[in-house]
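Missing here is one protein chain; the remaining ones are kept as they sit in the complex.
Which chain is which? They are A, B and C, in the order written, and residues in each are numbered from 1.
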Amino acid sequence: MAEPLHALTALGQTIPYTKEIGPYRIIERFDVALASLATRKGRDGEVRAAAAKAGLPLPDPARAASGNPYSAFWVAPDMWMVEADFATHEDIAALLKPLFGEAASITEQTDAWVRFDITAGNLAPLLERLSNVDFPAVPDGYASRTVIEHIGCYLIRRDIGSVVLYGPRSSAKSLFHALEVTARSLL
Amino acid sequence: MIIHHPILGPRDAQEFVYLGDASLINRPDGLTAGVEAFYDYLYNRGNPAGEHRELWYHEQGDRSWLVVTRNTVTHEIIKVELARDVAKAAGRTK
Amino acid sequence: MSQKNRISGGQIDRSKVLTFTFDGKTYSGHPGDTLASALLANGVRLMGRSFKYHRPRGPISAGSEEPNALVQLRSGARQEPNTRATVAELFDGLDATSQNRWPSLAFDALAINDRLNTFFTAGFYYKTFMWPASFWEKVYEPIIRRAAGLGSLTREEDPDEYDKGFLHCDLLVIGAGPAGLMAALAAGRAGARVILADEDFRFGGRLNAETLSVGGRTGAEWADSVIAELAALPNVRLMLRTTVIGAFDHGIYGAVERVSDHLAVPLEGKPRQTLWRIYSKRALLAGGATERPIAFENNDRPGIMMAGALRTYANRFGVTVGERVAVFTNNEDGLQTARDLVEKGVDVVAVIDARPDGPLLPGIRHLKGAEVVDAAGRLGLKSITIRQANGRTETVEVSALGVSGGWNPNVNISSHHRSKPVWSEALQAFVPGEGGPQGLSAAGAAAGQMSTHAALEGGQKAAIAALAELGISAKADTVPEAEDRPLSITPKWYVNAGKGRAWIDPQNDVTVKDIKLAHKENFTSVEHMKRYTTLGMATDQGKTGNVLGLAIMAGLTGQTIPETGTTIYRPPYTPVAMGTLAGRSRGKEFKPFRLTPSHKWAEEQGAVFVEVGMWLRTQWLPKPGEKHWRESVDREVLATRKSVGICDVTTLGKIDIQGTDAGAFLDKVYCNTFSTLAVGRCRYGLMLREDGMVFDDGTTARMGENEYVMTTTTANAVTVFRHLEYCRQVLWPDMDVQLISTTEAWAQFSVAGPNARKLLEKIVDQDISDSAFPYMAAGNITIGGLRARLFRISFSGELAYEIAVPTRYGDALIRRLVEEGKAFDAVVYGTEALGVMRVEKGHVAGNELNGQSTALNMGLGKMVSKMKDSIGMVLSQREGMNQPDGYRLVGVKPVDPAATLTAGSHFLEKDAKPVIENDGGWLTSKVYSPHLGCDIALGYLKAGDQKIGRRMRAVNLLAKTETEVEIVSPHFFDPEGERLRG
Partner (left out) sequence: MRYSGLRVIVEALTGHRGWKPVWRDPAPQAHYDYVIVGGGGHGLATAYYLAREFSQSRIAVIEKGYLGGGNVGRNTTIIRSNYLLDGNEPFYEFSLKLWEGLEQDFNYNAMVSQRGIINLIHTDAQRDAFTRRGNAMILNGADAELLDREQVRAMYPWLNFDNARFPIKGALMQRRGGTVRHDAVAWGYARGADLLGVDLIQNCEVTGMRIENGKVLGVETTRGFIGAGKVGVAVAGSSSKVMAHAGMRLPIESHVLQAFVSEGLKPFIDGVMTFGAGHFYVSQSDKGGLVFGGDIDGYNSYAQRGNLPVIEDVAEGGMALMPSIGRARLLRTWGGIMDMSMDGSPIIDKTHVDGLYFNGGWCYGGFKATPASGWCFAHLLARDEPHVTAKAYRFDRFLKGLMIDEKGQGATPNLH
């Protein structure tokens, strides 16, 4: 058996990238496994039961919820994106499938996305220049798809000073560039 | 424009892709209906100046297809429904 | 030069001196000045030239409605044409030049147009310049174009950055005058989310220009105190230098913040301007009013301006426009200018009051029932001629004249949804009408509440009412006391005197005569009048002149003014820089990049990249010494066909389709059948639009009983996904199908060529022998234990696989393939070689999948199953799409192998003339085939299937070339497909 393949981050590095711009901190996350989970027709009850058993929250629309070992955010009716620690759950889809059997459709999504965790005292000035989400008004745990400089992303508000952005992996550099120049314009 | 998404609340219409008249829901059955029926279904439109039921897709959102009832003269939006619900109510199944 | 017209007072910082230049001459001013106020302080009245007659002009206003004092601000790449001197904030080192004149502002050769004005009436150009026809482009038009235009644009890239953003509020208050301030205060105190935006660089609106008192303090002081309170409220956002440009649907407003225009150069990293998209639940228009002139002969002399502007310069900027001043008014407001100027010690020689009666101003020569009939002083006002009530005329020397014909509420934004403003007899002006933008109300002068008290009260009321609709209760505080005098206006539009010209639209040189001519020629509807005379089409969009013009037209037609109506108010409220509307989407950032998993590796190899939609793909990889791209591409093709080649095909769309109805679903969306596909197998699928045309194609694999992986073309990945969601939600809502895109989740490489299997066997952990993994097999495998996917499919016609790993491992996989491939002289090939091999094989791609072609056109007609209902099946049977002589896909070879082909060339029979009747079709895709050693092409040829073996001409009339070609089967290479099964 051949030796394992090495991995590259979405920004093309061997180790994830962190950038500090004044009060803004942009951290590329490389340690989160992702899979989509969609309930099959009429199997909602089974899915919720299995999820509860697995320690997998299934938040309401436009919400994210963290759990152990799984966290999740809502992406579409009857569909969530499930997050887990990459080190222990790299093959997240394979780990989830037995838990749900034929009651859910599960698809690996880990490398479809680049994830940036952004922090600052108050992220409103940055995000009001990037996204039409009413960031100061939405509650913590809010999760929504949004467009940033023509790039479709998922935005999760942890709190007023902390946000998680998932963007399409292939556009990681363009998205990072947008975050960078905007943050710099606020110094 | 702002579309009040039945699940997500007010969302900028920029996040949506427009298809057209919601009558497109009523697709004839290809094994029983003929060219005439499909021609009328696909090509002819009421195109009213006033209330118009139309299909919008929340591409930069939750990927729901919506039926939006909108006034084409004032752009006022009167009603927004999930297209799936409308289609089922219209008797569409598999 | 001394500021000889600087007088006492004003909101300028006299402790600091700013120096600036105008037309190369150096002047001084103070912080708080505009370019116009500073020039006037220095005794400069002449600031521009008019559009048509090149008449000398000075400012007529002190605001954004200015039509005359337009200058080129800054120089070099930052040169900024048509900037209003009246709103350009003065900064140290400001450098401005006058425009639309040659050789100089004081002497302009094209002022000859003014002498010839009698020929240049409204629309004269529609009646001449027609003979000879060819002279229009060659002679007349070039002259007109050179003379036309105002400022000039640099050809250099704009060096400044522009930004955009989104804001949300309960109440957007447009304008920070008395009404806006009271509204913001009421709403802010109630805890509502408020945005207060004002285009000026100082809050307060007219309060900054008046001496009147509010709540016992000067208006400006009161404004400052309100701003101080609002600034302390966290729920209030104050936006200075921010113009609300338009009302769009459902409470969305556009606003432009001039972040850096008051600086010589933007600060490092800061934008010049920001475009804000404001989402408001309610909005209040408190944009004030604009004073309008009274037209009289030569009323465009530099030094003649609005009475309110004269007052603004004196009160706010401490500037008098001249030593001897007169005022011409038809309403009470004009008298205030006289009072204030006298107060400032300016010599007010006369007040010419069109109103016959009423009280007289004490201590001033106040002529009742009088009018100004003429003005003299070409480069600057010297004197005016007055006609008194008794008919006696006299000429009075003055260097400035303030004119007030009344005030027009700034209804623009309330009419951006095309609702008509309504006429107020009392004000002799239009006020906002019904049916304006949802959620927008108006207050203050914008709503016709002309006194300060009315504005204060109106602003508060409007805010309380708007918030009540949102369930927010704001309480009414006592309104500070302020003047509350009536406007008392007597309509006066123009002075009917001699033969001279009286200007209505000064920039476009539209005079009373032009309106009369338009009437004579029956251009009497306001829109016809506007378009024929160009009234209101200048950079000020008729803010001062429009109402005057239509009132005069009403007089001529005998209609009332409301019957005559207004033209349409359109966004933007004031002109907006293109850069601001574009924001950061320019240059390389015009659209985001999508990079493939092998991008980093390919960059290291010096690959040439090509834009494919948003993607950058490797086009070819030149080896050292290769001079022409063909050398590289030929090598890549030959090496692949000889041994093995590797290509990144990640950009192809991948859609994961699961659910118990997944197979049935695919039978609906593909014209061929997938429900019968065995698990672990894949099949080529053809997708039609409902109109029966081919939409997309690709290979779809069945990975499990209820699990398929669909591939789409790179170009249609997004639209196919959208279409599938449509089918599953709208057409067949009960189907148990779940979709998600996995395009980016997997790095996928094609490994093609006789040695493809040998190469992969060195890498994958499983047995992939032909028996274990036959042609069209698909399955999950591992690479050193890492989960991966393998598909035995071929686009090149070779024994080929597509192997996929999670994207983060894609870089490693291409390096591994290249490393292990050395044993086989493997190459990595790009999109060019890919294209060569697919054309050799006769596979359709983008140029054939053009949305105008049927399965039949492509020779795939048999794929459309009539046994089941699928999208497009029925309408694909229409007669027009099934004609025997319709287009068919063919292969094309030059008869002379040395001859070249060009894609886009059309087919003609041997001796046929190049006319459309003889058009046989066209070459869709052309490549050079290193195997056949000549150019080959695919094409759509009428009845092509019946013309195999025929010789025709491929004609490129654009290059005037043609090539004799042989029509052949599109399958140039291994037509039996032995290799891919090998």
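The rule is short, and it goes like this: a residue touches a chain if its C-beta (ideal position, glycine included) is under 8 Å from a C-beta of that chain, and two chains touch if they have at least 3 such contacts.
None of these values were measured; they are calculated from a predicted model.
Student: As a test of the contact rule: which chains in view would the missing one touch?
Tutor: B, C
Student: Thinking of the whole complex, not just what is shown, which of C:G10, C:G205 or C:G692 touches the missing chain?
Tutor: Reading the full complex, the residue touching the unseen chain is C:G692.
Student: Out of C:G24, C:G471, C:G587 or C:G949, which residue would touch the omitted chain in the full complex?
Tutor: The one listed residue touching the chain not shown is C:G587.
Student: Hey, which of C:D484, C:E611, C:E705 or C:E978 is the one touching the hidden chain?
Tutor: Going through C:D484, C:E611, C:E705 or C:E978 one by one, C:E611 is the residue touching the chain not shown.
Student: For the chain not shown, which residue from C:T393, C:S473, C:T560 or C:N850 touches it across the whole complex?
Tutor: C:N850
Student: For the chain not shown, which residue from C:V17, C:A106, C:V139 or C:L153 touches it across the whole complex?
Tutor: C:L153
Student: Since one chain has been left out of the picture, which residues of chain B touch it in the full complex?
Tutor: 1, 13-14, 18-21, 35-36, 39, 42-49, 52, 54, 70, 72-75
Student: Please identify, in ascending order, the residues of chain C that touch the omitted chain?
Tutor: 51, 77-82, 118-119, 121, 124-131, 133, 136-137, 141, 144-146, 148-158, 160, 162, 164, 246, 248-249, 252, 254, 275, 277, 416-418, 513, 517, 520-523, 525, 527-528, 531-532, 534, 538-539, 541, 568, 570-572, 575-579, 581-583, 585-591, 610-611, 689-693, 695, 846-847, 850-852, 875, 878-882, 902-906, 914-916, 918-919, 922-926, 955-959
Throughout what follows, only the chains that are shown with their structure count from here on.
Student: So the centre of each chain is just the mean of its C-alpha atoms; given that, what is the distance between chain A and chain B in Å?
Tutor: 30
Student: In whole angstrom, how far does the Cα centroid of chain B sit from the Cα centroid of chain C?
Tutor: Going by mean C-alpha positions, chain B sits 28 Å from chain C.
Student: At least two other chains touched by the same residue of chain C: list those residues.
Tutor: Each of 279, 734-735 in chain C touches at least two other chains.
Student: Where in chain B do residues touch at least two different other chains?
Tutor: In chain B, the residues touching two or more other chains are 12, 59, 63-64, 82.
Student: For chain C, which residues are in contact with chain A within the complex?
Tutor: 161, 163-168, 193, 269-271, 274, 277, 279, 584-585, 589, 591-596, 599-600, 614-615, 656, 658-660, 706-707, 734-736, 738, 740-747, 762-763, 765, 783-787, 805-813, 816
Student: Quick check on the complex: what are the chain A residues that touch chain B?
Tutor: 61-62, 74-77, 132, 144-147, 152
Student: Along chain B, where are the residues that touch chain C in the complex?
Tutor: Going by the criterion above, the answer is residues 1-2, 12-13, 17, 19, 24-25, 27-31, 33-35, 38-39, 42, 55, 57, 59, 63-65, 74-77, 82-84, 87-88, 92-94.
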